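This part shows subunit A:
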Amino acid sequence: MASLPLELINTCAALLLLLSFAMLSQRRVLTQVDLYAAQGLVLSVSIFITAWSTHQLHLYFSCGLTLLLKVLVLPLILRRLIHRLDANWETETLLNMPSVLLIGLLLVMFAFVLAQPISELATTLTHGTLGIALAVVMLAFLMMITRRKAVSQVVGFLAMENGLLFAAASTTYGMPMAVELGVGLDVLVGMIILGIFLFHIREQFESLDLSHLESLKED
Partner candidate 1 sequence: MVMLLLLSAPLAGALFLGFTGNRRWAPEVNVIVSAATFVAAIWLTGFTLTMGPVLFLGQQFFVDSFNVFLVALTAFVGFTTALFSRAYMRVEVQHARIGGGRLRLYHGLYQLFIFTMLLALTTNNLGILWVALEGAMLATVLLVSLYRTPGGIEAAWKYFILCGVGITLALFGTVLLYFAASKLLGSEGTNALLWTRLEQVRGQLDARVLSLAFVFLLVGYGTKVGLVPLHHWLPDAHAEGPAPVSAVLSGLLLNVALYAVVRCKILVAGAMHSGLAGNLMMGFGMLTMTLAAFLLWRQKDIKRLFAYSSVEHMGIATFAFGMGGPVANFAALLHMTVHSLTKSSLFFTAGQAAQWAGTQVMEKIRGLLKLNPSVGWALMLGTLAILGMPPFGVFTSEFLIVITAMRDHPWATPFLLLTFVVAFGAIFFRVQAIVFGETPQPQLPRGSRLVTVFAQLALVLMLGLYIPPHLAQWYRDAAQLIG
Partner candidate 2 sequence: MGAVTLTAVLAQAAATVMAVLVAPLLLGWVNQCRAWLQNRSGPGILRPYRQIRKLFHKDAVIASNASPLFRLVPYVEFASMALAAAIIPTLWTGLPFAIAADTIALVGLFAMARLFLALAAMDIGTAFGSIGARREMLIGFLAEPALLMVFFTTSLIARSTSLPTIADGFAHQPFALFPSLAFASVAFVMVLLAENTRIPVDNPATHLELTMIHEATVLEYSARHLALIDWSAALKLFNYVCIGLALFLPWGLAESPANPAGLLLAAPALVLKLAVAGAGLALIETLNAKMRLFRAPEFLATAFLLAMLGLLVRLLLGS
C-alpha cells in the first residue's frame, strides 16, 4: 500500500498526542469536552484510513461506532451535563500546570521506550503508533489523577478509552466485532451511569468538588 495512508495515520497519531496534552493543560471543562470530541474525530479518521487502506470491513464498522459514540453522543451528554450542573470551570489542579506537563512529557518518553520493542513485532503497517496510543492512555491517567473536579475525571476516563481504541486499531486492525460492540456498549452505559452519579453527587454535596468525597478512610 502506498505510504500516503501511513503518513496520514502517523499524522493522526501526532494529533492525538497533541490533543491529549491540550486536554491535560486545559482548565475549562467545556473546552476539554471539545478536545475530547476532536480526539474522537481524529481517532475515527485514522481508523477509517486504516480500513480503507487494508480493506477490512469491520474496521469501517468500528470507525462508524467511534464516530457515533465519541464524537456525537458522549460529548453531547457531557455538554448537557455540564450545562445542567453549571460545572464549566475548573479550579487549580493538584499540581501546578508546568510540572504536570513535564511529567506528561516523561510519560510519553517512557511509553515510547516501552512500545519500541513490541511495535517491532507488529505485522501491521501502523505499528509505530502503539507508543503513541500508550502515551495517550497514560496522559489521560495523569489527567484523572491531577484533577479535582468529578467531570474532568470523567473526561479523562473517556480519553483513556480513546487511547485504547487507537492502540487496538493501530496494532491489530481492531478487536473482534463482539468485543468492540461490548466495549462500546459498556462505555455508553458507563457514561450514562456516570451522568446519574454526577447528579447524585451534586445533590448530596452541592458541588462537584472531589474534596467532599474523602470521608471514608482509615483514621
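We adopt the following convention: a residue touches a chain if its C-beta (ideal position, glycine included) is under 8 Å from a C-beta of that chain, and two chains touch if they have at least 3 such contacts; residues count from 1.
In picking the candidates, the idea was that all candidates are chains of the complex that A comes from, given by their letters.
Computed from a prediction, not measured in an experiment: that's the story for all the values here.
Asker: Among 1 or 2, which touches subunit A when you look at the whole complex?
Answerer: Considering all copies, subunit A is touched by candidate 1.
Asker: In the complex, go through subunit A and note every residue touching candidate 1.
Answerer: 114, 117-118, 121-123, 134, 137, 141, 144, 150, 153, 157, 160-161, 164, 167-168, 171-173, 175-179, 182-183, 185-186, 189-190, 193-194, 196-197, 200-201, 204-205, 212-216, 218-219
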